[in-house]
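Note that this complex is displayed minus one protein chain, with the remaining chains in position.
Letters A and B mark the chains as written, and numbering starts fresh at 1 in each.
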Amino acid sequence: MTASPSTPAYGEETGAKDRRAATGDRLLDIVGLSKSFGTVRANRDISLHVERGEIVALLGENGAGKSTLVKQIFGLQAPDEGTIAIKGDAAPIKDPKDAIRRGIGMEHQHFQLVPVMTVAENMILGHETTKHGQLDLEGARQLVRELSEKHGLAVDPDAEIEDLPVGTQQRVEILKALSRKVDLLILDEPTAVLTPQETDELLEVMKELAAGGTSIVFITHKLREVLAVADRVYVLRQGSVVGEVAAADTDARGLATMMVGREVVLRVDKDEPKPGADVLRVADLVVLDDRALPAVDGFTLTVRAGEIVGVAGVEGNGQRELVEAIAGMRPPKGGLITLLGEDITKANPHQTHVAGIGHIPEDRERHGLVGSYSLADNMVLNRFDEKPFANGFVRNFEAVRENGEALFKEFDVRAASVMAPAASLSGGNKQKVVVAREMSFGPKLLMAAQPTRGVDVGSIEFIHRRIVAARDEGAAVLLVSAELDEVLSLSDRIAVIHGGKVVAEMPAADADRTEIGRLMAGDH
Amino acid sequence: MAWFSRNRSVTLTAVAIIVAAYVFYAINQRVAVSMIDFAWSFAVPLVLAACVGVMGERSGVINIGIEGQMLVGAFSGFFTAAATQSLWAGVIAGVLSGMLMGAFLAWTTVKWQMDQIIAGVVINIIATGLTSFYYKSGQSLTHVMPNIDIPLLSKIPLIGPVFFEGGPIALTTLVIVAILHFALFRTRWGLRTRAVGEYPSAADTAGINVIAMRLLNVTIAGGLAGLAGAYLSMEATPTFERGMTAGRGFLALAIMIFGAWRPLRAFAAALFFGFTSALASQLQASNIVSLPQQFINLLPYVLTLVVLAAAAGRVRPPAAAGQPFVKGEGS
Partner (left out) sequence: MPDKDVAPPPATPAAAPAVLERGAPPTPGGLWGALIRYQAIVVPVVGLVVAFVVGALLIRQQGVNPTYAYKTLFQSALFTRDGLNQTLQRTTPLIFTGLAVAVPLRVGLFNIGAQGQFIFGALAAAVVGYKLHSAPGIVIILVALLCGLLAGAMWASIAGFLKTSRGVHEVISTIMLNSIAVNIIDYLINNPFKEKGQAIPRTPQIAPQAFLNDMGIVPIGFPIAVILAVGTAWMLRRTTLGFQFETVGRNKAAAGYAGIKINKMILLAMALAGAFAGLAGGIETLGDIHRYESGFNANLGFDGITIALLARSNPVATIPAAFLVGALRAGASALQFDTGIQPEVVDMLLAITLLFVSLPLVAKLIFRRYAAKGSALTSGWGS
């Protein structure tokens, strides 16, 4: 999401540059591909090719059309125009079954694994073998063991998916794709949930696969990874291919500019923080997740007025539960939360809002907005009963609309009008609506969870500036993000979370990327 | 054994129940057999109907219309049998008309994305309307389905006369439960069905046709509902009455939930329901307690609520039950 800072990337020099050139044997050849959804043109006249044993990166910001493109290669969606030829065969790819038959494997951004089934069951789903009509689960276990041996990705065949950490689920997802005969492996944002170290391991696996003759299409928006592993890069912008370049001939800044179409500010400009009094204090907090297991387990942290504290960590280490507990959406099992000295441990979301917490939720579609409500209504979603938006029992539509229009302008929301339904907006504009609502009432504490996920670069810059502005006006800011780059560039202080507790805390100025990566992985 | 440790409490409960039943049998043979026999007759249509629910929800479709599907099965079965004077023709008609109703639910919800709960309610309204509109009084069957003895098995004490000696639909029900349970957890069809009901887009990307699986399963399940109806109008009694399913389709949903969407556990849950009714009648008949008849009648409904309230939070429904699947929208 954030374009990478220009800090030197680990592993950059060991990249693809020293590998042999591709073989000249075209495995995938796409010509003139276009795809629209209603009036949205997701892909326009895209042509690209992948050769055998080549790693090709598809680079582009959110909304550039990368996922739509690979979904068509995998038969999940049909192109409106153009052809996709696999090994010279341009017959349309009817469905995933057809794609699999023709040697395409795909690792999906949202893992396509059945959570209540075992690794072995997931592995054979769709190409099961049977003995006398009965599923051959022993054979499936054997298959898992062989594959994980061969690719050096350890997994337990009898573990249920939902019990596995995300990093391991990722391995299963990749092994599943490899469990069939795969010539072309598509990886859709595979590193989003990995620690830097796990990412390195994955990149190694990719290189080995390519050396063995498997072609790889690799979707990402992380420039460092592209430079580390890809042979060639296609840059997509607004549905079109705007550049094709050999990875050896470019650098991070060049790619970022190509991706966005203009020079990108890779660092957030901000002054030195002027921290004031303690605003949020969390002590020994214990919070259970949906399965009643402690996700937050002894978490302690203080956030002062006028500073941004970033919580870095691999997703699923209790961040969601932490934020929900502070916001009052999930009652803690133990510990203490205070806001400006007031105990809010048992407060409900209404009370935490009144106490002065602004909360930009992680999942804006689920929590942050009501899709069928107008923007104006969404901008008072948690203040509908406050003056002037309601006079007692009766709502004041006039005030709601005026408030909406003011915020609409101030936060540069691009939509037909404040009466347009929220569902009709793009991700970035939806997020601006949420940000506007949560910042506009002068919160004492601003809690921003994944504030720029799925948001275009322009909106990212805007949202980052507003977060810094809120800090400068004296708000305490708690930033929780799975994007290490975002935490590094925005925070004044960084707390690394692992296993539901803070494993290290440091001023952002002293933060070292590799060190944080190690801490995120639980290595401390 | 891994299997035993995973299913310990269930296995122990089952063993305890069987032991208790035999202790009861040892104390009073006649009463034990008659009560458990009553329980099983009560349970047969519920077991079948719960299997309908299991097949639907395991593949992601909630079926509130079981009641209506049963009613249509009972109706068309009975009147076909009355017209042809052939019970077998009646059973076939019941199953086929049930499948037709199943197909109706399948196509409206799976193909055309109608809300599943509303579709079920519409099925119930249509079924009530159709069966009342075409109802003719004065029709009757001369006899019910004949009893069949399974050699050897029917000689087992207690279990034999209860389960292995009875009408063909009751006997078939035993086979259906066993097959469905095995198929759901041990076969390719079962693995795919469960994947489709838990996480359809995962099944889709693995090359499984989600829509086809759902259409197939919900339609076949409708046939089972038709069979349950045929049991009511041709095996339990030789008559059809308006609204004769009397809420059994909804009891079955509770049994399905109580049975954690597993056919064998649903079978046990249905027997438990049946046994409770048997116990109430027994107590009533022997003047041990004296309750107004109405309170005996409402017992299964209250029990359903109690069971559902107790089961809440302990069982987890298939994750995709109730949600339409649209190709390409998943990931």
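To be clear about the criterion, contacts are C-beta pairs under 8 Å (C-beta built on N, C-alpha and C of every residue); 3 or more make two chains touch, one makes a residue touch a chain.
Everything numeric in this text was worked out from a predicted model, so none of it was measured.
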Residue among B:I220, B:L283 or B:L308 that touches the chain left out of view: B:L308
Among A:A390, A:A406, A:V503 or A:A521, the residue in touch with the chain that has been omitted: A:A390
Footprint left on chain A by the chain that the document does not show: 37-40, 42, 62-68, 71, 77, 239, 327-329, 348-351, 353, 359, 361, 363, 366-374, 377, 381-382, 384-385, 390, 393-395, 397, 414-417, 419-421, 423-429, 454, 456
Touch residues of chain B, complete complex, unshown partner: 62, 64, 108, 112-119, 121-122, 125-126, 128-130, 132-133, 135, 246-247, 250, 253-254, 257, 292, 294-295, 297-298, 301-302, 304-305, 308-309, 312-313, 317, 320-324, 326, 328-329, 331
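We adopt the following convention: only the chains that are shown with their structure count from here on.
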Chain centre separation (chain A, chain B; CA means) in Å: 44
Chain B residues touching chain A - in the complex, by the definition given at the top: 186-188, 190-192, 194-195, 198-199, 201-209, 316, 319, 327-328, 330-331
Contact set on chain A toward chain B in their complex: 71, 74, 76-77, 95-97, 100, 106, 108-110, 112-117, 121-122, 124-128, 130, 133-135, 176
